[in-house]
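Here the complex is missing one protein chain, while the rest keep their positions.
Chains here go by letter, A and B, matching the order in which they are written, and residues are numbered from 1 within each.
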Amino acid sequence: MQKSLKVSLIAHLIIIIISSLSLSFLTGRVQAPLVISVDLVQIGERTNIPYAPKVSDGEKTDKKTKERLVTEQAPPKIVPKEKPDAVPMPENIKQIKEILEKRQNPVKVEDLTKQTSEFEKKEIFDPNKISALIDKSKKDNSESNRKVSLEATQSQQKNVVTSKLTITQEDAIKAQIFKCWNIPIGLPYNENLTVKIRIKLNPDGSLISSEILDQARMNTAGQTYYKILAESALRAVKLCNPLKVPSTDYERWKEMQLNFDAKEMLKG
Amino acid sequence: MIFFNNLNRVALVLVATLFLGACATQQQATTKGDDAYTGTETVKFLADGVPDRVFFSTNKSELTSAASATLAKQAAYLKANPTLNVVLEGHADERGTREYNLALGQKRATAAKDFLVSNGVAASRIKVISYGKEKPVNPASNALAWSQNRRSVTVKTN
Partner (left out) sequence: MKFKILKIFAFLLFLSTKSFAVVSVDITRGNLDPLPISVSDFYLDAKLNDNIKKLQLESKISEIIKNNLSRSGLFFPLEKKSFIQVPEAAHNKPRFEDWAFIKTQVLVTGKISLEKEGRLRVEFKLWDVVSATELSALAFYTTPDNWRRISHMISDKIYERLTGEKGYFDSRIIYVSETGPKVDRKKRLAVMDQDGYGVKYLTLGNELVLTPRFSPTSQHVTYMSYFKNLPRVYLLNIETGLQDLVGDFPGMTFAPRFSPDGKKIIMSFAQEGNSDIYTMDIKTRVVERLTDHPAIDTSPSYSPDSSYICFNSDRSGGQQIYTMRSDGTNVKRISFGEGLYGTPVWSPRGDLIAFTKLYKNKFYIGVMRSDGSGERLLTENFYQEAPSWSPNGRVLVFYRETPADNTGKGGGAKLWSIDLTGYNERLIQTPTDASDPSWSGLLSTK
C-alpha cells in the first residue's frame, strides 16, 4: 500500500518535473524578446532625444513654418454657431433672462477650425488632414495579408508574400512601440479598427516618413474612432523615432507596415 | 518514510479544518436565517406589559413567534382601549439598498397590522408607514444595532 503510493508519488513528481522543464523551455522562447526589449530601451537612451520632434529635422521645421503661416497670415473667419440655452439655476434666472432679452443665447460657440481660407486648404494646412503632414510618396502598395483581414477600402492594394523579421527582431520593434503608444481608452473594443501605417527608415532607425494607408477613412463621416486611433498610432510612431533597429538586413526592414489594433487591450 | 508521516499529518489537519469549516458555515447559516433581536434594550411600552415593537430577521417580513406574542398583547390592549388609534412604523437595517428597504419596512409594518386586524382590531384604527433605513434606533454599525433596527414600532396617535 505504502509502496504503491510512493511509486505513484515518484511518477507524479517525474511528470511534474518534466512538464515544468518543458514549460520553462517554451516560456523561455516567449520571454526572450522581453529581455531583449529592456536591453534595447537602455541602448535607446544613448540617442539622447527619444522624442520625435527635433528642430533640426527638415520635415519638422517645414511643418512648423507652415503652422505659423496659418496663424499669421490668415486669421480664420468666424461663423457663430447657435448654442442652445443652459438650464439656469434659480439664482441665475434673472441674470440669464436679462441676457436672453439682449441675445438669444448665453453661450455661443464658433468653430475656428472649420473656417479656413481656400489658400490655406490647398497650400498650407488642414488641421483635419494629417495626410498633409505626411510624406506623400507612395512608392509601394504591397500589403501583407499576414493575420490581417483586408478591408474593402484597401482592395486596390495587392497581396504579397511578406518577408519576415525574426521573432526576436519583430518583438523588439513591438516592445518599443508598446511603450510609445497611448491607446485611446475610450474606443469601443467591438469595432474593427485596424490602422495600417507604412514607415520608411534610415539605416540608423530614424524615421524618413510615416503614412496612414487608409487615408480616406480618416475623414469619412462616422469614422471618428478610426481617426482617433490613427492619430494616436501616428503619435506612437513619431514618439518612437528613432527606432532601435537590427544592425543588419537594412533592405529587409527599411520599409515596414505597422498594423495597429487595440481591440485586445480595450477588451481586457 | 518521515516524509510520508508528515503527509499523513497534513492530511489529518486538512480533514480537521474541513470539518471545522463545515461547522462554521452551518452556524452562520442558522444565524442568517433567524437573526431577529430577542433582547429588550430598545423596547418601550404602550402600557404596563405591552411592548411597543417587534423585530425581524434580515431581509424578512415574517413575524417570529416572539413578535406574534408581542402583537397579541398589543391587540388585547387596543381592544381594551377602543378610542386609541395607532400608526405602525416599519424599519430596516442599514445593510440594504435604500429603495428596497422602503418596500421592506412597508411589508414589515403591514405584517404587524395584518396580525392586529386578524386579532380583532379594526383596520380603520391602524395606519402604516415605512421609514426604510432612515430612522435607526441604534446608530452603531454592528450586528446588534442592525437587529435592533429591523423592527415595526406601534405608536399611539391620540
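Please note the rule applied: a contact is a pair of C-beta atoms (placed from the backbone, for glycine too) under 8 Å apart; a residue touches a chain by one contact, two chains touch by 3 or more.
These figures come from a predicted structure and were not determined experimentally.
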Inset, instruction - Would you indicate which residue among B:K44, B:R98 or B:K156 is in contact with the undisplayed chain? - result: B:R98
Inset, instruction - With the full complex in mind, choose from B:A72, B:A122 or B:A140 the residue touching the hidden chain. - result: B:A140
Legend entry - For subunit B, residues in touch with the removed chain: 59, 61, 94-100, 102-104, 106-107, 109-111, 113-114, 128-130, 134-142, 145
Inset, instruction - With the missing chain put back, which residues of subunit A would touch it? List them for me. - result: 51-55, 60, 63-64, 67-68, 70-72, 76, 78, 80-81, 83-84, 86-91, 93, 95, 99, 102-103, 106-113, 125, 127, 130, 133, 140-144, 146-148, 158-165, 170, 173-174, 177-179, 181-187, 198, 224-225, 227-228, 231, 233-236, 238-239, 251-253, 255-265
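To be clear about the criterion, only the chains that are shown with their structure count from here on.
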Inset, instruction - Return the distance between the CA-based centres of subunit A and subunit B, expressed in whole Å. - result: 60
